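Of the protein chains in this complex, all but one are displayed in their positions.
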Amino acid sequence: MTAGMARNGDGVAVPATRRTSLWQTALAKFARDRAGLVGLTVVALYLLVAIGVWFGWWATEWADITGAKWAPVSAQHWFGTNIIGQDIFQRGLYSTATAFEVGLVVAVLVVVLGGLLGATSGFLAGSWVDEIVLWTMGVVDAVPFYLMVAAIAFALADYPYAMHVAMISTFWTTTGRFVRGEVIKLRGLEFVEAARALGVGQAAIVLRHVLPNTLHILLVQMTLCFVDAIKAEVVLSFLGLGVKDGMSWGLMISESTLEFLAGHFNNLVAASLLMFGLVYAFNMFADALQDALDPKRVA
Amino acid sequence: MDVLQFALRKLLAGVPLLVGVTLLSFTLMVYFGPDKTYELLGKNSTAAQIAEVRHELGYDRPFFVRYAEYLRELATLDFGHSDSTGAKVSTLLARSIPVSLALELPGFVLGNLLGLALALTAAFHRGRWPDKLIMGVAVVGMSVSFLIVIFAFQIWFCTSHGLNWFPVRGWSAAGPLDYLAHIAVPTLATVFVALGYNTRFYRAVIVEEMGRDHVRTARAFGTPPLRLLWRNILKNCAIPIVTRVMFTIPSIVIGGALLIETAFGIPGVGRVTYEAIISGDQPVLKAVVGLTASLFVLTLLVTDILYRAVDPRVSLQ
Partner (left out) sequence: MAGVADEPLLSVRDLAIEFDTLDGPVRAVDGVSFDLRCGETVGLVGESGCGKTVTGLSLLRLVPEPPGRYAGGSIRFGGRELLALPEAELRALRGRDVAMVFQEPMTALNPVFTIGSQLTEVLRRHRGLGRREARVQALALLERVHIPEAARRLDEYPHQLSGGQRQRVMIAMALSCGPRLLVADEPTTALDVTTQAEVLAEIRRLQGELGMAMILVTHDLGVVAETCARAIVMYCGVIVETNATAALFAQPRHPYTLGLLQSVPRVRETRLAELPVIPGRVPDLRSLPPGCRFADRCPRVSERCRAEEPALTPIAGGGQVACHHPQP
């Protein structure tokens, strides 16, 4: 076999060069993208904050009343307090962890669901399985997002993860379509044909040969999904369909509607800026990632 | 004749999708939707009473019979009465949809036109400072939450904490000035948020088209810039542009209206939907979801047929 082709368990050569060179050039390109690196650094800082919350290092008093109503910014309350005297800074930090929870859960499951369904339908393109997946995507895409969420919240009654379910069941179609397209392209390539000729099972071909070659799409979709989930959470919490217990930027912003007409902006500003910082950094990171991974993307 | 046949074929192809979206909204909103038995009966009732009410509500009938009933409701636009206000759902919608259109349309059109204009500017100065500036601001627009923009603009333009130029809440279209005063801030917020996404999308489409061989050919034959823009770029981008505009109509009308109308207290279909979500008003919600989804499918079909008009490459097969 040619150099650079790695044999795996099935005795089928996969074009290792194709995969590694994509990742190597992408890494090199990403390393030169200043905005992307800054974005990644900021995201890492936020993640650190979230980890601290998970381990109980800080923001442990987010639910306690630690001061007077609408206390101003001070050494004790860095961002002041809210309408009932809770510390806004602690609530903001705590919400960072919630954002990562929502973002990660949704992004990972979306990519898994979209990847599997997209790969299956792409691999079986033209068959009835493909038709059904395509039909499902069309149906899901036809219902406006907020209504879909409302409908799912309706059906799931008070299930605490109704929001997650709603986001996952609407967001996966984009990933699904991209993966389906890529798999249709891959399907015609030699190494997949070879695997098939050797009698490797369909599922094994998809899992071992096709999906790994769509990893770059999955990675990009995951970053985009993460951002979408965080942004959607704010709106859904405002609509009363979001985070059920705990604290989130969306809940803080909903809470602030009781405050800002009276001239108290601390809650709104704190939640908005914290959220903007993470989303903006993530957008820059996602952009750099796409530039690095997609040679044909126009920048 | 060709076009008619094409349109018919497309419509036929849309049927499974229509079945799908109605089935989905039926399953979620009606079949698994809230059970009203206890609301009507109170907690302590006999099994016989329960059975009777369930029969009256139709809960005991088979899935597909109830689905057919839902389809009939959709087709006749007769969804019964709102649980919370008692008003007829169709009347409620007939009253609120025009308000939403009057509210959303200016922002939608402006957001697309401005987005296109900014995208063209950025694309023509690709890699130089106007491009970098425009695209930098676009990412900012994409990174702020619509809700925050609404609140910020509300505080800034409509309260004594800011300029206090426009009314914070309410709706009136009595005269042109009145109308403008009420849509000004909602429109600004809509445009601000839409611009980020629109500009990026349009720029990507335009830059891709600008790199095509036929653009180089046109330049090689001395085509002046404006003509190049029209004949080679915009005409060739028509499909993605039309697609995007058509695709975003239903979600903008409902999704955008939901937040804007709630925040500004405007009695449009978004507000009606919001209240239905909050109070679990099933007759209203199933009407809105079913209608919007069906509308979306119909929009898709119209778009497909429009393609034929803008692009000769789309064959009538």
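We call the chains A and B, going by the order they appear; numbering starts again at 1 in every chain.
Convention: contacts are C-beta pairs under 8 Å (C-beta built on N, C-alpha and C of every residue); 3 or more make two chains touch, one makes a residue touch a chain.
It should be emphasised that the depicted structure is a prediction, and the values quoted were computed from it without experimental measurement.
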item: Chains in view that touch the one left out, judged over the entire complex; value: B
item: Option touching the unshown chain, where B:52, B:208, B:275 or B:311 are the choices; value: B:311
item: Touch with the omitted chain, as defined above, among B:62, B:175 or B:222; value: B:222
item: Option touching the unshown chain, where B:82, B:236 or B:282 are the choices; value: B:236
item: Contact set of chain B toward the excluded chain (per top definition); value: 126-127, 212-214, 216-224, 231-232, 235-236, 238, 310-313
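Everything below uses one rule, namely that only the chains that are shown with their structure count from here on.
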item: Distance from the mean Cα position of chain B to that of chain A, given in whole angstrom; value: 23
item: List of chain B residues in touch with chain A within their complex; value: 16-17, 20-21, 23-25, 27-29, 32-34, 139-140, 142-148, 151-152, 155, 159, 161, 168, 204, 207-208, 211, 250-251, 254-255, 258-259, 262, 273-274, 277-278, 280, 282, 285, 288-289, 292-293, 296-297, 300
item: Chain A - residues contacting chain B, complex; value: 135-136, 138-147, 150-155, 157, 231, 234-235, 238-241, 253, 256-257, 260-261, 263, 265, 268, 272, 275-276, 279-280, 283-284, 287, 298
